[in-house]
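All protein chains but one are shown at their positions in the complex.
Labels run A, B and C following the written order; every chain starts at residue 1.
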Amino acid sequence: MADAVIVLTLLAVAGCATAAVVNRDPARQALVLAVLGTVLAVLFTVLQAPDVGLSQLAVGSALTPLLIMLTVRKVRRRSAAPKDGRQ
Amino acid sequence: MNGWLLAATAVLAVGLGASLWGVSTGPLGRRVTAQNLSTALLCPGLLLLAQGYDRTSYVDLALLLALLGPVGTLVFARLLADELAGDPPRAWGPTWAAAALGTVVVAVLCAVAGPGRAMVKLLIVGALLVGGNLIASRALSGGFAEVDRG
Amino acid sequence: MTRRARLWLVLLGGAGLAALLAAACLRLPAFGGARHPYGDRAVAAALARRTANTIASVNFDQRAFDTMGEMSILFAAVLGCVVLLRQARDEHRDPPRPAEVAAPVRRYALLTLPVALVTGLYVIAHGQLSPGGGFQGGVVAATSLHLMYLGADYAALERVRPVEAYEITDALSASAYLVLGFAGVLAGAAFLANTLLPLGTFNTLSSGGVVPLLNAAIGMEVACAVVVLLARFLDQAVEIEEESGE
Partner (left out) sequence: MKARSALLALGEVVLWWAALVVLWLMLISTVYTLEWAVGAGAAGVGAIVARIGRRAVVRR
């Protein structure tokens, strides 16, 4: 019974990772990835690895979304600018 | 398996299911809301896990999630402001429900911890969690309306 | 090299890797046991050096050389980003207009920034005592500074974050790690050997000999590296315009 929480989080990680792959829009992928980071941190916690969980939390919850969304913004501006001259 | 772990499993089951379902389906506004709620629902789960494993140092995980989760939502609110402007997500019902869950969990854990520095730390986590989520919800429903770019 | 020869080379290398992995897997300890030979030895060594968090002892004492490699990877990766994302000749800087953020969000950012920064420093300082350490705390401290961008605008962020200072500190803290390693050599022991400093009292900030110092160096390095990395990304996303795009 004590393993129920491990099974639960493992299933959630598998589902979340699949959702991240199935989504094709980068912004939506970044959203799923942010949730995946948090879910992975919970998985590491229930596996008694809080150091790794903290690393995952620090990187996955804010830093990775920020890097991805900044890249998306740059790419969108780049493809939008020559067409109508608007940023 | 003690009661705390059972409670943590229940909270995590609800939190993981709801945020996973919300973030992978539906319009963009609902997905961003689900990302915001994932912090509010999983952080109480982490606090209950720390109590269930009887390791006070695991509270640091909940502290970091309460600090950084809303920051992640602010990232999306800021950089997706254009897309969200047309149909700002106003999910105050789920937001307040998640805030209530966080408040109840923190209150119960404080009652168990008794007065002391551990209790104040739990209160700090709770304040950061609830405040951060309410602010992030506010930011999603038009907090960056005047931001065009930059 | 022809396509065929390359394919054979890949197959040969893959087969060698597979053979080595299979040989290693056969000698692994049994799956799912409560005890692990490496775990037992690592915990004993950590307690002998009076380091409360075994992970920190593995990272900064027993396998400090590995951590040096990881630090160099981060350093090189950030250096590569700085070179790739620099302002090219056909681009110019166009300072973004100041942004109007809703007042509660701005106040939240201003209040949370110092709290998150201090929490990051707490995670760094207590790396050898509780879960956490230089990497985790460094990322939190670096992320906290970017609340200025989220809660205000890019100009406000640039005022709390002079990039040049962070670039210099990044290099200085990376070399501080090396200097601490060579101090062991000068003292007559090996590179990065933990024989330099007294081991201190168990479960205090000064315990573990050189571990807290290496931990602090990594924390500074990671924090500065993340700030520099995000600065390049932000420059590209917010400020740098192509000439044709204007």
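Keep this in mind: a residue touches a chain if its C-beta (ideal position, glycine included) is under 8 Å from a C-beta of that chain, and two chains touch if they have at least 3 such contacts.
The structure presented is a predicted model; accordingly, all values stated were derived computationally and were not measured.
Participant: For the chain that is not shown, enumerate the shown chains it touches in the whole assembly.
Facilitator: Those shown chains that the absent chain touches are B, C.
Participant: Out of C:51, C:119, C:136 or C:194, which residue would touch the omitted chain in the full complex?
Facilitator: C:119
Participant: Of the listed residues C:58, C:78 or C:148, which contacts the missing chain in the full complex?
Facilitator: For the chain that is not drawn, the touching residue is C:148.
Participant: For subunit C, enumerate the residues touching the unshown chain of the complex.
Facilitator: Output for subunit C: 98, 106, 110, 113-115, 117-119, 121-122, 125-126, 130, 145, 148, 151-152, 155-157, 159-160, 203-206.
Participant: Just the residue numbers, please: which parts of subunit B touch the chain that's not shown?
Facilitator: Residues of subunit B in touch with the missing chain: 56, 63, 117, 120-121, 124.
We take it that only the chains that are shown with their structure count from here on.
Participant: Graph of touching chains, which shape: line, ring, star, complete, other?
Facilitator: Drawn as a graph, the chains make a fully connected set, so complete.
Participant: Higher C-beta contact count, B-C or A-C?
Facilitator: Top pair by contacting C-beta pairs is B-C.
Participant: Could you grab the centroid distance between subunit A and subunit B? Build each centroid from C-alpha atoms only and quote it in angstrom.
Facilitator: 15
Participant: Could you please state the distance in Å, as a whole number, between where the Cα atoms of subunit B are centred and where those of subunit C are centred?
Facilitator: Centre separation, subunit B to subunit C: 26 Å.
Participant: Express in whole angstrom the distance between the two chain centres, defined as the mean CA positions of subunit A and subunit C.
Facilitator: Each chain's C-alpha centroid was found; their separation is 19 Å.
Participant: On subunit C, where are the residues touching two or more other chains?
Facilitator: As it turns out, subunit C has residues touching two or more other chains at 123, 131-132, 136, 140, 143, 146, 238.
Participant: Give the residues of subunit B that touch two or more other chains, as numbers and ranges in rising order.
Facilitator: Where subunit B meets two or more other chains at a single residue, that happens at 57-58, 60-61, 64, 68, 71, 75, 149.
Participant: Using the touch definition from the top, list the residues of subunit B that touch subunit C in their complex.
Facilitator: 57-58, 60-61, 63-64, 67-68, 70-71, 74-75, 78, 128, 131-132, 135, 138-139, 142-150
Participant: Of all residues in subunit A, which touch subunit C in the complex?
Facilitator: Those residues of subunit A that touch subunit C are 50-51, 53-55, 57-59, 62-63, 66-67, 70-71, 73-74, 77-78, 81-82, 85, 87.
Participant: Of all residues in subunit B, which touch subunit A in the complex?
Facilitator: Subunit B reaches subunit A through residues 1, 5, 8-9, 12-13, 16-17, 19-20, 23-24, 28, 31-32, 34-35, 38-39, 42, 45-46, 49, 53, 55, 57-58, 60-61, 64-65, 68-69, 71-72, 75-76, 79-80, 83, 149.
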